[in-house]
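Only a single protein chain was left out; the remaining protein chains are all shown in position.
== chain A ==
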Amino acid sequence: MLDADFFRRWMTAAAASVDREADRLTALDSAIGDADHGSNLQRGFTAVTAVLEKEAPDTPGAVLTLAGRQLISTVGGASGPLYGTLLRRTGKALGDAAEVGEEQLAAALREGVDGVMKLGGAAPGDKTMIDALVPAVDALASGFAAARTAAEEGAEATTPLQARKGRASYLGERSIGHQDPGATSSALLIAALADTAEADGE
C-alpha cells in the first residue's frame, strides 16, 4: 500500500528529475516551441516540494491535490494548468484514504489523464503529453516498470508525428522529426513514480 509519504517522495523525485533534465527539455522546446519548458517545470516542481514540506498533507489525495494547485499557481503557460490538472484530478480521485493500492492509483491516474485531455482538447497522436501518459496508464496494470517503459516509448514515438495541439502545431509539417517536450516531461514524471516504487521494493 502507498501512503502520503510515498506520494511526497514521488513529487521530490519528479522535482529532482526535472532539475537534471531541464536543459534537455528546454532544448527540445526550442526546436518546436518557445524554449522554456525546462525552466517552467523547474520553477513549478521546486515550489511543489517547498509547499509539501511546509504543509505536510497527510493523505495521498491531499499530497497530489496540493501539488497540482501549486503547479497551477506557479508555472503559467499551458503546462501549469495541464500538469496541475493531472495531479489535482488524480488526487481528488484518490479521496481521503490514508493509504491506496496500485489499482486505485491506476484508476485515479486515468481520471487525471482524462482531465488533461478534456482541458487541453488533445487526443493520442496529437504530439503532446497525452502520448506518454495514456500508454503509461494503460501499462500500469502490469506494474510500475511497465508504465515507465510505455511512457518513454510513447514520448519517443512522438518524433515522427506532426503536432496538432499547442505551440508546436503552428509549425505544421516542420514539427515532424522532433520529440515532443511535453511527452518527454510526462515520461520523466512516470519514471519518477517507478523509481520511487522500486526504492520501496513495491
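Definition applied: a residue touches a chain if its C-beta (ideal position, glycine included) is under 8 Å from a C-beta of that chain, and two chains touch if they have at least 3 such contacts; residues count from 1.
To be clear about the criterion, contacts and distances are computed from a predicted model.
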Report summary line: UniProt lists the protein of the undisplayed chain, choosing from "Dihydroxyacetone kinase subunit DhaK", "Benzoylsuccinyl-CoA thiolase", "ABC transporter permease" or "Cytochrome (Ubi)quinol oxidase subunit III", as "Dihydroxyacetone kinase subunit DhaK"
Report summary line: Of A:Asp5, A:Asp34 or A:Asp96, the residue touching the omitted chain is A:Asp34
**Report entry** Touching residue (missing chain; options A:Pro57, A:Gly166 or A:Pro181)
**Finding:** A:Gly166
Report summary line: Against the hidden chain, chain A presents residues 26, 30-36, 39-40, 43, 72-82, 119-120, 162-167, 169-172, 174
